[in-house]
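A protein chain is absent from this complex, but the other protein chains hold their places.
For clarity, chains are labelled A, B and C in written order, and residue numbers in each chain start from 1.
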Amino acid sequence: MNPVNYLYLAALLFTIGATGVLIRRNAIVVFMCIELMLNACNLAFVVFSRMHGNLDGQIIAFFTMVVAAAEVVVGLAIIVSLFRSRHSASVDDASLMKL
Amino acid sequence: MSFPLLTATAVLPALGAIATAAVPAARRVAAKWLALLVSLGTLALAAVTLARFDPDGARYQLTESHAWIPDFGVRYQLGVDGIGVALVALTALLMPFVILAGWHDADPHETGSRRWRPTQGFFALILAVEAMVIISFEATDVFLFYIFFEAMLIPMYFLIGGFGDRAHEHGDEAAATQRSYAAVKFLLYNLVGGLIMLAAVIGLYVVAGSFSLQEIVHARADGSLHMATSTERWLFLGFFFAFAVKAPLWPLHTWLPNAMGEATAPVAVLITAVVDKVGTFAMLRFCLQLFPEASKWATPAILVLALISIVYGALLAVGQRDIKRLVAYASISHFGFIILGIFAMTTQGQSGATLYMVNHGISTAALMLVAGFLISRRGSRLIADYGGVQKVAPVLAGTFLIGGLATLSLPGLAPFVSEFLVLVGTFTRYPVVGIIATFGIVLAALYTLVLYQRTMTGPVKAEVAEMPDLRVRELLVVAPLIALLIFLGVYPKPITDIVNPAVKQTMSDVQKKDPQPEVEAAK
Amino acid sequence: MENLIALLIAAPLLGAAVLLCGGRRLDAVGQWIGTVLAAASFVVAVVLFADMLGKSPEDRTFTQHLYSWIAVGNFRADVGFQLDQLSMTFVLLITGVGSLIHVYSIGYMEHDERRRRFFGYLNLFLAAMLLLVLADNYLLLYVGWEGVGLASYLLIGFWQHKPSAATAAKKAFLVNRVGDMGLSIAIMLMFTTFGTFAFGPLLGTEGHPGIAGDATEGKLTAIGLMLLLAACGKSAQVPLQSWLGDAMEGPTPVSALIHAATMVTAGVYLIVRSAAVFNAAPDAQLVVTVVGGVTLLFGAIVGCAKDDIKKALAGSTMSQIGYMVLAAGLGPIGYVFAIMHLVTHGFFKAGLFLGAGSVMHGMNDEVDMRKFGGLRKYMPVTFVTFGLGYLAIIGFPGLSGFFSKDKIIEAAFAKGGTEGWILGGVALLGAAITAYYMTRVMIMTFFGEKRWQPDAEGHEPHPHESPSSMTIPMIVLAFGSVFAGGFFSIGDRFLHWLEPVTGHSEGDSPVSALTVTLATMVLLVVGAGIAYLQYGRSSVPVTAPRGSLLTRAARRDLYQDDFNHVVLVRGGEHLTRSLVYVDHTLVDGVVNGTAASVGGLSGRLRKLQNGYARSYAVSMFGGAAILVAATLLMRAV
Partner (left out) sequence: MSASAVHSLWTTAAEPISKIDAPKIEYAQLSPTLIVIGAAVVGVLIEAFVPRKSRYYAQVFVAVVALAAAFSAVVALAASGYGTTKAHIAAMGAIAVDGPALFLQGTILLAGILGVFTFAERRLDPQAHGNRVDAFAAQASAVPGSDTEKAAVKAGFTTTEVFPLLLFAISGMLVFPSANDLLTLFVALEVFSLPLYLLCAVARRKRLMSQEAAVKYFLLGAFASAFTLFGIALLYGYAGSVSYATIAHVVDGTITNVDPALAGTMGNDVLLLIGTALVVMGLLFKVGAVPFHMWTPDVYQGAPTPVTGFMAAATKVAAFGALLRLLYVVLPGLRWDWRPVMWAVAVVTMLGGAIVAITQTDIKRLLAYSSIAHAGFILAGVIATSPDGVSSVLFYLGAYSFVTIGAFAVVTLVRDAGGEATHLSKWAGLGRRSPLVAAVFAVFLLAFAGIPLTSGFAGKFAVFKAAAEGGAGALVVVGVISSAIAAFFYIRVIVLMFFSEPKPEGPTVAVPSPLTMTAIAAGVAVTLVLGVAPQYFLNLASQAGVFVR
């Protein structure tokens, strides 16, 4: 079948992730949505790598995973500390600073 | 290479400013004297410059030129023509009087921190302004001019906002807010003008590839640099806008009354007698020389605005209740005359305008400083608070009257010569405009005499009954100015001789000739 | 010899400088310095006069060039003097009468602590007035012109603590400024038309006609009218006459010198001096005569109704100058007589004012004639001198006024045509009215029973003759009033003296000189008679009766002042007030408005920053979408 369809899938996933970021309140979920977007990117890389017939894309995918992992570490740290001090992981509660 | 006289004239006050600012808090009197000496030194240098200047010599003299910012095509390029040198002299001349008049204006009135040194700041700022004004009169590089044209706003801004009349200094919060409003208004107005000019300056560079006034003028003259009509007009407008704000020309004038009203008298003099002159000077030097065609194109509109300024300013002066604001509006009217003279594009008009800048500087200084002395005695700027002063302080009243008569340009006093030249110059080319402008002299008489009558004559008001007459320091300020007014009124030749050649040059730049007398034309 | 001319001006100028800058230490001797310097100037004048008489009529024009004043392009104004017969006449009048009045003032101002300044101003006036008549070009004349204006401003308002005085002074200056506008425009016109405004080239000198005639008549008419406007301002002619009455707020010597003898006649000088221009602009001349005629009657009528002795005299001054202007408007027929009447008027009007001053001096500065009466017993010298002045002004045969005024009336008829008849008639009528109001003044002041009563503080005024320092000048002037006219007219001395400058031509009068004289006599008697019946026979009420409509109008200067007040003053106030409003709300409002709107926009945009991370994300997402769309669009188009 035509690999282009995988691209459509990737795009779809990316959009889903983005939408999730926009609509979900819970910081963790938001964060997961971002991870979803990253993975959509990975899919795209792999598909393109497949199309171009070179390995760069696949290698990049690995890099992405590593980066994503790092983000998880940092991100969770921050979110957890916020959760502990506020007893809520809602991104909307964190709105001391505005205007 | 010879001694860089022009640089020295600007650098001396600059250094003086730094030195004055550095004087420790306790020694504020020393700071005053230091400032005074520096200003006198500058005056001496300016005098030398004037002496060295040869009216029949090259157009720009005592020139200096050094590379500064090649990447921007900017050179440190100085040089004075007759107009420039006259105004440099004026600036240097007025400063000692300004400083002397403001001797006590900045004595600290409330306890700030140990390091709070208003007096030092006041005089340092004045000297800084002097330095910047002088260099902008000397700059023959557009960028260099622009730099200081803009930079001088900052010290002025602090002078206006930071130091008010002693009258209001008793913790009067309202006055403080008014003052900072005036200061901000001053700065924003001029900053906007300056920034629009910045766009034009950049545009000029893009078109001309150089900032050197002479280069551009020559290039335009020999046709090697061609400007599209529309481009030239846009650039002209960009420049003119900034100068019109500074000048100030109706309807961009509203900052002046606030600024002059709130500032102390010496600072007000600084604004109207010195800083604003940069605007009119720049019209003459930059607008006309860089964009002759556009200048001619814009002339009708500008003449109308100038006329409005003359009449409108005078009428508003009549309607003022506040002495300083009255003088401010009078100045607006006078700047109308200056601009009229510049854009009448006749020898008489432009020489008259230049002369006008000098004379207006002196006469306003005289009137405003005396007014300042008056205000400092009574602690009010309202005309209504005075009356019968001449009975208790005849000398003060007398000097005030002479200042006023100069303002209404009474023949025999300096301003008459310039005003009449401007009128004649305008009349020869635009009779109707000339006649309308002539109404200005009636209105001038009106606001001056009304002011004098309400403040100085009539029964003595109780509040002024104890008013002391002018002190020695104050006489030292006023007397020389008055002497100068009379001298230049009777014998303006020294200045006209210097100015005329420069004006002839400008006239040839814009390719305009004086109209012939009809009788000869008929022959 | 020529070099003495500058000295004429220098002397009083020095006096002014010394007295005004000298400070209190000169208070004691101030009056002497002033008087001596004025007299010195007079002496110089006499010397020059003698020298001039020694020369033949053709080369009686002295010139002295000091230095080049303003030189820009082809605009050249020099400081130089031209002393010819015309100027000489004025110089003698000014310095002579001036000196006398200095002497008079010594007595009159004796008790004023600001006396030093008063004499300073007087000297300043002399200097300016002399500059006015000696200048050899119009711009320098302008300096003198405004100079006398300044002096008169200072002197009218000399008692500044009186608001009325201050106001009067301001008014005088302002009205004059309007006239000055005319003068400056005239000068500009001359410059654009001829390229010069110096008397020599423009008006020509003996033998060399000037270029004045070369221009189109339209231009010359314009110049003429502008000069007339100037003259109206300075000489208190309709419509700029309103200031003269108020000017009487000044000390009486001032009224005598400035507002009777010299300054107010400057307008006549200007017109006669510019003869070359007017001769070539008949329309302008016509206007001049009309103005003269109107003012003549106007002043006379006003003079009839005033109870303030000085104001009455002021009205008469106005009307007498009306005569001169009228004469000057007649052209070569009238110039000489205008000047002649000017000189004789200088004598008797100055005399009359000094007399009035003397009366006031004796009456605690009372000016209301209704509170005088029967003073002839108390101050005989004043009575006699005043009386002589009176006879002179009404044109009693043989006295100065008789000669000079008759000539003018004749000349008016000689103008010929209907104009001639009208002008002549007006002049005659004027003579009658003059006789009326002067008789009125005379009777109310010196005859009848005494009507004065205690003033506010209850001081009973006890009239007394003034000191000799005051009476002597009055006597001298009286002599002038009596003999000057005869001396001038016998053998047309004055005519021959002035003719080289002004030129002269005999018009063809439809009526003989004799008829005119007789007519004048008759009208004179009628006028005086009516006055006698009104005030001599019946007693004068101390408080003025309501009077007829005309009387009331005349009391209020024929409502001309009220007109000015309503139209100019009130209108001006409204204009300025509304403009102040405009400036604040409109011009400034636009600026503040822009600032405010930017601020408001800021406030609204600020709300977008609501602190919710997700809404930030939305903006990012939207931004990304737009970015992508735009990029694609760029390619599409």
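As a convention for this text, contacts are C-beta pairs under 8 Å (C-beta built on N, C-alpha and C of every residue); 3 or more make two chains touch, one makes a residue touch a chain.
All values derive from a computational prediction rather than experimental measurement.
Student: Counting contacts across the entire complex, name the shown chains the missing chain touches.
Tutor: Across all of the complex, the chain we cannot see touches A, B, C.
Student: Touching the left-out chain: which of B:130, B:150, B:232 or B:419?
Tutor: Once the missing chain is taken into account, the touching residue is B:150.
Student: Using the touch rule from the top, list residues of subunit B that touch the missing partner.
Tutor: Given the touch definition above, subunit B has residues 67-72, 112-113, 115-117, 146-148, 150-151, 153-154, 157-158, 161-162, 171, 173, 176-177, 179-180, 183-184, 187-188, 191-192, 195-196, 198-199, 202-203, 205-206 touching the missing chain.
Student: By the contact criterion defined above, which parts of subunit C meet the unshown chain? Give residue numbers in ascending order.
Tutor: 595, 598-599, 601-603, 605-606, 608-609, 611, 613, 615-617, 619-620, 622-624, 626-628, 630-632, 634-635
Student: What is the set of subunit A residues that contact the non-displayed chain in the whole complex?
Tutor: 2-4, 7, 10, 14, 17-18, 21, 27, 30-31, 34, 37-38, 40-41, 44-45, 47-57, 60, 63-64, 67, 70-71, 74-75, 77-79, 81-82, 84-86, 91, 94-98
One rule holds for everything that comes next: only the chains that are shown with their structure count from here on.
Student: If we define chain centres by averaging CA atoms, which chain lands farthest from subunit B? Would you check?
Tutor: Greatest centre separation from subunit B goes to chain A.
Student: Can you give the whole-Å distance between the Cα centres of subunit A and subunit C?
Tutor: Once rounded, the distance between the two centres reads 97 Å.
Student: Please report how many Å separate the Cα centroid of subunit B from that of subunit C, as a whole number.
Tutor: Chain centres of subunit B and subunit C, defined by C-alpha means, are spaced 37 Å apart.
Student: Please list all residues of subunit B that touch 2 or more other chains.
Tutor: none
Student: Among the residues of subunit C, which are close enough to touch at least two other chains?
Tutor: Within subunit C, no residue touches at least two other chains.
Student: Report the residues of subunit B in contact with subunit C in the complex, numbered from low to high.
Tutor: Subunit B residues touching subunit C: 188-189, 250-251, 253-254, 312, 315-316, 318-320, 346-348, 351-352, 388, 390-391, 398, 405, 410-412, 416-417, 420-421, 423-424, 427-428, 431, 434-435, 438-439, 441-442, 445-446, 449-450, 453, 456-460, 490-493, 496, 500, 503, 514-520, 522.
Student: Give every residue of subunit A touching subunit C within the complex, in rising order.
Tutor: Going through subunit A, the ones touching subunit C are 18, 21-23, 25, 30, 91-92, 94-99.
Student: Hey, which residues of subunit C end up touching subunit A in the complex?
Tutor: Subunit C residues touching subunit A: 606-607, 609-614, 617-618, 621.
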